[in-house]
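I'd like to ask some things about the structure below.
Take a look at chain A:
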Amino acid sequence: MSEAIAYYPGCSGLGTSKEYDTSTRAVCAALGLSLVDIPDWSCCGSSPAHTKDHVLSAALAARNLQLVSDMGLKAAATPCPSCLTNLRTANHRCEAAPFKAKVDKLLDDPYAGGVNAVSVLQALTEMVGLDTVKSAVRTPLKGLKVACYYGCIMNRPPELMAFDDCENPMAMDNILAAMGAEVVPFPLKVECCGASYGIPRPDVVAKLSGKLLDAAVGVGADMVAVACPLCQMNLDLRQGQVNRAGGTNFRMPVPYFTQLMAVALNIADEEIGFSKLCVDPRPVLSKALAVAD
Partner candidate 1 sequence: MRIGVFVCHCGSNIEGTVDTATVAKASLDFPEVVYATDTMYACSEPGQDGIIQAIKDKNLTGVVVASCTPRMHEPTFRRAVERAGLNRFMFEMANIREHVSWIGRDREANTNKSVDLVRIAVEKLRRDAPLIPSKFSVNKRVMVIGGGVAGIQAALDCADGGLEVVLVERESSIGGKMAKLDKTFPTVDCSSCILGPKMVDVAQHPNITLHAYSEVDSIGGYVGNFQVQVKKRATYVDWELCTGCGACMEKCPSKKNPDAFNEKIGPCTSINIPFPQAIPKKAVIDPTTCRQFVKGKCGVCAKVCPTGAIKYDMTDEIVTEDVGAIVAATGYDLFDISKVTEYGGGRYPDVITGLQYERLLSASGPTGGHIKRPSDGKEPKNIVFIQCVGSRDKSLDRPYCSGFCCMYTAKQTILTKDHIPDSQSYVFYMDIRSPGKMYDEFTRRAMEEYGARYIRGRVAMVYPKGDKMIVRGADTLAGTQVEIEADLVVLAAGAEAAKGAPQLAEKLRISYDKYGFFMESHPKLKPVETNTAGVYLAGSCQGPKDIPQSVGQGSAAAAKVLALFSKDMLESDPQISRVDIKRCVGCGKCIMTCPFKAIKEVEFRGQKKAEVIETVCQGCGICTSTCPQGAIQLSHFTDNQILAEVNALCQS
Partner candidate 2 sequence: MSRLDALKTRIKEALPGLECVIGWQKGYDALHNTPLFIRGEADVDKLEWGALNVHNPAVYLPSFAGKKVGVVVKGCDSRSVVELLQEKLIDRDNVVIFSAGCDGVVDIAKVRAKLAAAGLSAGNAEKVTVDGKTVTVTAAGKAVSMPLAEVAADKCLRCQFPNAVLADAFVGDPAPQVQAAPAADADLAALDAMSVPERMAFWRYHMDRCIRCYACRNACPMCVCRDHCIAQSREPHWLSQEDSVTEKLMFQVVHAMHLAGRCTECGECQRACPMDIPVLALKKHLNRTIHDLFNYQAGVDVAAIPPLLQFKLEEDNIKERSW
Partner candidate 3 sequence: MPVLTGKELRIVGFLCNWCSYGGADTAGVGRFNQPTDLRIIRVPCSGRIDPLFIAKTLINGADGVLVSGCHPRDCHYAEGNFYARRRLEVLKRFLPILGIDPARFDYTWVSASEGQRWQKVVTVFTEQIHALGPATRHENVSPELLAKVASAIQGGNRVAA
């Protein structure tokens, strides 16, 4: 299998979520999904652009989509749900000709349209498929209880994202189950973690992320698998703040789902990048896998 898709790591993929990026690349390579880097890609605009100006935001996203078009590809995958939202929103808004005209005015190279943006999760589900994933497993994640946390924007708004159920998504659950993990039903899988309120209102994040961690403990999860750099940061990096604010004592590892996949696929440690996480999953992981043996 050698399907190719353009790869848009997003800015965080080069920084705070480097391990998401490296594990994604390694996992896709192992599963025969060819990720092609987009030359000279730029920031999607992130939250600041679309809170300020929809045209500007769409232009920043559309520039990248046009670069994909120039590569002769029809789709791009991104690990980051926020980038995905911007790319898909730009596509949607550009369906209206007057809007697109304004966007094109800001671009040197007008967007020709027709480039689809998907999440890495969707690409793995639809382009690789569960059967391939299952047959590629080397070290099954047997005995590991994982709560899959999708974040609030991965599947929303459903008309725009057009993938999986927006209230009870199952794509990540299915993939990690295929990897041999025991996926626990996690009722808050699309609840908000507090998102970018970490800076202006850390109390809000402490409360919301605390609720998620509490629920994960409640359903007996060993760890919470995530698919979003910002969710990961709130649940992992701010776990100390959560504990201080709520008087709790969580020690919940929060790896990216691609990192857990990489473990099951026997990918090298430096590409998995567990060392970059605050709560190290490795002790829990080795314990769970050892018990299972």
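The set was built so that all candidates are chains of the complex that A comes from, given by their letters.
The criterion applied here is as follows: a contact is a pair of C-beta atoms (placed from the backbone, for glycine too) under 8 Å apart; a residue touches a chain by one contact, two chains touch by 3 or more; residues count from 1.
Quick caveat: nothing in here was measured; it's all calculated off a predicted structure.
Set chain A beside the options 1, 2 or 3, and in this complex the one it touches turns out to be 1. Chain A meets candidate 1 in the complex at residues 165-168, 185, 187-188, 191, 215, 218.
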